[in-house]
Structure formats: structure tokens, C-alpha cells
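Take a look at this one; I'll ask things after.
In this view, the complex is presented without one of its protein chains, the others remaining in place.
The block that comes next holds chain A.
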Amino acid sequence: MQQAQKPLQTAATPAHGPSESRDSTTVEAPPKQVAVAMDRLSNAARLIADIRLGADRLLEALFAAAQPHQSTKPLHLILKEEASMRQHLQDLRTIGRQLEDSGVLNESLRSRSNSWGLHMPLVCPDGAVVAYAWKRQLAGQAGASAVDRTRLALKAFTDQKRRFFPHLDDGACTESVSKKHHSSQVLEVSHEEELNEHKSLLDFLSHLEKEVPNLKVFTYERLDWLKRAYSLLSSADESIIESSIGHTFHSSNNLRQGTVGIVAAEKVAIIELSFPSVFRAIVSLHPAGSPDPDAVAFFSPDEGGSYVHSRGFSVYHVFRHITEHAALALQHFLGLRTATVLHSLLHWICSYETLFSKVCSKCGRLLSMDTQSALLLPPVHRPYHNFFGKKISSSTQQSSSTKDSSTDETGAYHVGCFPEEA
């Protein structure tokens, strides 16, 4: 600190401002301001160190007080520490105010013209003090100091924790492990039937296709998807012919369904869910063959081309909105950490079959003007909290009427009508 002050003061012209007791920075020359600011920063650092020590001492006193042989010594210690802590904090507040006024904690003085080429020291958001707010130094110092500080902070914290709360260390581990066991047991009990029923990904997908009418499921290896996306471009016109000639569509569908078996289970990376004439959803799995989805996107059934993939966006606003909402839903399902992420996600996607026919559960209309985007949209939000996929074992026994009522339970909402809790 002394070395920094000397060259600055020798470079100063005789325009020595008033003494340090006057805090008006407008009268002091820049070098003096810089020196004063550096002084204050070092004082602040000293105070912070004192406060840290005080906190340590308080913890020690509490620790000692918890020991079996009680005496008044810890009590005295605590009272003494409390008084000195209060003083330190008060001083820190004063210095902080001074620093704020002199512009050290923000960049308000950067643009001052008569700064003689000197800049006020800047306290970066991560706590590093940069004497000269040059951009390169800023970046370098902030980065390096952030790493160091984090390491030191972590070390200090773990030391204290180990010292004052030794029982927590082991307890924390066993506690979390037992929690995991419990939750996984619950999972196993409730999903045992379902997990047993579809042992493999392909079984699950063919079961899904049978369970949900109008749904077509296709699987692809990762590199095969591009071919399919391009073929969608050209088949956009043919799809009309396909749908009118029921027989050939079925037979070509059988061919495609055959690919569900042809693509080896461990290579399945892309799942395409298609409700003809409603939408097409692309789900990608990572790693290939595992039941872990990592992205999902919705498209119009007529869209095709290289932008149609699980991280792409449709050209139509309605499907863009659904894709964004689906990203949130996927994060939610992944965050639940159950074994049935893919199961829940695919069933949730299937709830969009009624996208263009089901009215909003809040306002009762199909189309609504979304105020944010000034677009007319159908209900594009489907709730994903507390979403339970339909029980597959009971689907064969359900009559069609109960099936309809179960789909009504999921509800649909416009962007503006979506309740926050759902």
C-alpha cells in the first residue's frame, strides 16, 4: 500500500486537496483520491478479517459452552466478542459508505475527464479489488482471484464444519443415502408393474403406440434422422394421397413399424411421435439406447427439412410456443429423478393430441390473443406438475368413456391462462 501511495503522491501537482477528514472528493486531485480509496479498501479488508476472526471466536465460545463442564468463561467471551463485532461492523458500514460516495463500488467515475489518466480502484462483483480498472486486467484478475477465493472459502468452510460440527459429516452421508433408498423403494413398488411390463425401450414404444390411438411412433439412429427430415419435405404433398388411400398407408406404416424392430435397441437415439394432421414431436435420447431424453421439439405435420430435429424450432408460432413449454416440462421430469422420465414425457406429449380441439380449461375458448406476442393461439400449455402417465396395465380394461375422462383431467391452458401452480 505504501509503495502505491508514494509514486502517486510524487506525481501529484501542488493541488493538494484538503485533509482526509473532509470527504468531498470533488476538491481532491485524482491521485489523492486514488490513494485515499486504496487506504479505505485496505481498512475495509482489515475490518472484514477482524469480523471473520470474531465469528470464529464466537463459534469457539459456543462450542466451549456446549461442553459438559460449564463455567462463565464462555459467556464472558461471547459478550466481549459481540461488542467488538458490533464495533467492527459499524466501522465497516462507515467505510462502505465512504467508498460508495467516492465511486469505488460502482463505475460511476470511469468517465470523468480530469482523472489524469488514473482510475479509481474498482471492487469487482466477485470481491477482487482492481487498482486500475483496465479491461484486460479486470478480466484476468477477476478470473484468477475468483478461483482463488472460492478455493480458500471452501477450505475455510470445510475446516470449520469439520471442527465444530463433526457429527454432521457422517450423518449427512448416511442421511442422504437412506433417503435415496426409501425413495427408490417407493418407486419400485409403484412402478414395478410398469417396469416389468416394458423391459426394453422398444417394448415400451410399441405398447405406447397400441395404447394411444392415432399415434405413430418411429425410431431412428442419430445419423439417420437427417434423411428422414429431408424425406418429410418431399412427402408433404404425398401425405394427402397417403391418408386417402387407407390401405397403402397401413402397409407402408407396417414397413415403418418394422423399423422399430430393425433399429437395434442400443442404437435408438431419436424417437418420432406423430399424430397425423395434428403435430409431429421429435425426442432425442442421450446416450443412444438409454431411456434418458435430453431434448424435445414440436413441428407441424407438413414441415420438413434440415431444421426439423429435437433442438430445432418450427416456423409456426403455435409449435414454437409448445416447444418452449416442453423444454420446461422435460426439465421438470428430469428433476424428479424417477426412473420413468421417458414414460412421463411421452405421455405428456400425447396429451397434445387435442391441441386444436380442446378448449382452455380456464377461459373455455379455443383461440385467445396472447398479449405478449400479439398472436392468436390455441391452448398450448399442458400442466406437467403432478403429471402421472396413464397406468398401462389398466388401459386394456378401461372402456372408451373412462379413457376420455382421464384425458380431460390433464387440462389445457392458453399462455395467459396458465396457472402458476400447475
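As a convention for this text, a contact is a pair of C-beta atoms (placed from the backbone, for glycine too) under 8 Å apart; a residue touches a chain by one contact, two chains touch by 3 or more; residues count from 1.
Everything below uses one rule, namely that contacts and distances are computed from a predicted model.
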Among "ATP synthase subunit epsilon, mitochondrial", "Mediator of RNA polymerase II transcription subunit 20", "Translation initiation factor eIF2B subunit delta" or "PRELI/MSF1 domain-containing protein", the UniProt name of the subunit that does not appear here: "Mediator of RNA polymerase II transcription subunit 20"
Residue among A:Phe164, A:Tyr230 or A:Phe356 touching the omitted chain: A:Phe356
Option from A:Asp39, A:Glu221 or A:Asp302 whose C-beta touches the chain left out: A:Asp302
Touching residue (missing chain; options A:Phe319, A:Tyr352 or A:Tyr413): A:Phe319
Chain A residues touching the omitted chain (full complex): 239-240, 243-244, 276-278, 300-302, 314, 316-319, 356-357, 365-367, 369, 373-378
